[in-house]
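Missing here: one protein chain of the complex. Every other protein chain is in place.
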Amino acid sequence: MEEMLFIRTEVVPALARGIIVSIQLIIPSSALGLLVGMAVGAARVYGNRSLTFAANCYVAIFRGFPLVVQLFIWYFGLPYIGIYMTPYVAAVLGFSLCSGAYHSEYIRGAFLSIKQGQLMAAKALGFSHVGMLIHVIFPQAFRRALPGCGNEIVYLIKYSSLAYMITCIELTGEGKIIASETFKYIEIFLIIGAVYLFLTTIASWFLRRLENRLSIPGFKPFSV
Amino acid sequence: MGKRILWALALLTAVFILTNATYSMAAEKIYINGIDANFPPFAYVDKKGNADGFDVKALDWIAKEMGFKVEHKPMDWDGIIPSLRAKKIDIIASGMSITDKRKEQVNFTIPYWNIAQVIVAPKDSTATVDELLSKGNKIGVQRGTTEARWIKENLIAKGKNFSLVEYDSAPLSVEDVLNGRIKGAAMDDAPAKDAVNKKPVRIVGTFGMPSEDFGYAVRKEDSELLKKLDEGLKKLMASPYWNELKRKYNP
Partner (left out) sequence: MIESLTILAGALPYLLKGSVVTIGVVFGAMSLGLLFGIALAVGQVYGAIWLKRLIGLYVWFFRGVPLLVLLFLFYFGLFSLLNINLTAFTVAVIVLGLISAAYQSQIFRGAIVSLPDGQLKAARALGMSDATAIVLIILPQALRLAIPAWSNEYSIVLKDSAVAYALGVTEIMARAHFVASRTYQHLPLYFTAGVIFLILTYAGTKALRLLEERVHIPGYSQ
């Protein structure tokens, strides 16, 4: 009985609080990450030499450093040079910049897959530079990049579990605190695992639906 | 060639798992002491990468005196009791406070150190403890510590107007005090003194939490080991080495 009361008054509210924070981390980070990825991806394909070089360096560093290390640098490292961020901002920034680097890989690949001939044809039809980008390149590139970027978003949902290490206490952090107070590791981490499984499953399902919805007969997205 | 590589890998994996499995069945029992290596001066990792600190050296002395072997292993603090119960380690000698809640899980030796909990703030701040624990201020604390639980139950739950930020370790919370993200950090007085020696922070004072005793923790069923540790502690505290340790680590 006491057990039930404990679950109702402590475990459930804490996990609910954690889920909300997790979702508040995941949604802006994936949106921002995609934006960063598009900008960097475009810069790597269409930018001039120095821009391409800078973008490549960014991708090499952010794909080469483990995410945990990046988060610690954002949160505990940057104050050394006078930049202070709240745990939440540091986490969202860390997630966005890291996943942006990965997104840019898929987006770059998608841009490159569009044949030069199409661009010439568009020019011949009188499209402006911007018009060509919006009406010819983006619709195709978006469809091609979608499977990769979708995967990256699913990764992000899982990696959001690292935010508690820089004191942004989300689902995993709340779980860890309760588990270390109650010593009920198995029960609590099974519940938490189930929540993440639910989130990643929904996200993949939604992304697959989006892919099918957008698919054009005869237009083949990459098979990676 | 590919097939040979695969076989080699399979063999290596098998060897790897076997060596790890037999490792724990080695002929002579070596007791593993789990430490929080982010807890100077009681337990930390020295320049060469060896475990060091007040508790580490004290336990080494006891082991030698009582005739057993001990090895120190850095562990994640807020999971250290489950690690003990799961036999990943055999002893926790790393500034662990004796509490009733923990006593339900593990057995403690006789107390060897009395410790007060204090608040640390930047050196140039003039705030008192009461001022720090009000006005919606943020106060840091290490996750999974007795002070974290006590503050939640006795200050925040009773309406004190401040919030708690939970860190991996006490030094990280000191770091954020200096960064100005939090107004102060609550911790044991020994690591607080260590921080004062190394960083521009000061100890503001205690915050009403009753002082606690440190003891070594062992599994409930390991009564033999507990007896050895108790006896060893008594001998150590009666010996001149005890004062030498206190001078050296200044806990």
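Note that the chains take the letters A and B in the order they are written out, and that residue 1 is the start of every chain.
Heads up, the rule we're going with is that a contact is a pair of C-beta atoms (placed from the backbone, for glycine too) under 8 Å apart; a residue touches a chain by one contact, two chains touch by 3 or more.
Because the structure is a prediction, the values reported are computed rather than measured.
> For a quick check of understanding: of B:Gly79, B:Pro122 or B:Gly140, which residue touches the chain that isn't displayed?
Result: among the candidates, B:Gly79 touches the missing chain.
> I'm checking contacts with the chain that's been left out. Which of B:Pro40, B:Pro122, B:Gly215 or B:Gly232 qualifies?
Touching the chain that is not displayed is residue B:Pro40.
> Which of B:Lys29, B:Lys69, B:Lys87 or B:Lys246 sits in contact with the chain that's absent?
If we include the chain that is not displayed, B:Lys87 is the one touching it.
> Touching residues of chain B against the unshown chain: what are they?
Interface with the chain not displayed, on the chain B side: 1-3, 6, 9-10, 12-13, 16-17, 20-21, 23-24, 34, 37-40, 44-49, 73-76, 79, 82-83, 85-88, 168-169, 171-172, 174-175, 198-199.
> In terms of residues, what is the contact footprint of the unshown chain on chain A?
Against the missing chain, chain A presents residues 60-61, 63-70, 72-73, 76-78, 80-81, 154, 158-162, 165, 172, 175-176, 179, 185-186, 189-190, 192-193, 196-197, 200-201, 223-224.
Keep this in mind: only the chains that are shown with their structure count from here on.
> Taking each chain's centre as the mean of its CA atoms, how far is chain A from chain B in angstrom?
36
> In their complex, what parts of chain A are in touch with chain B?
76, 79, 84, 86-87, 165, 167, 169, 173, 176-177, 179-181, 183, 185
> Can you name the residues of chain B that touch chain A in the complex?
78-79, 81-82, 85, 101, 105, 140, 143-144, 149, 165-168, 172, 175-176, 178-181
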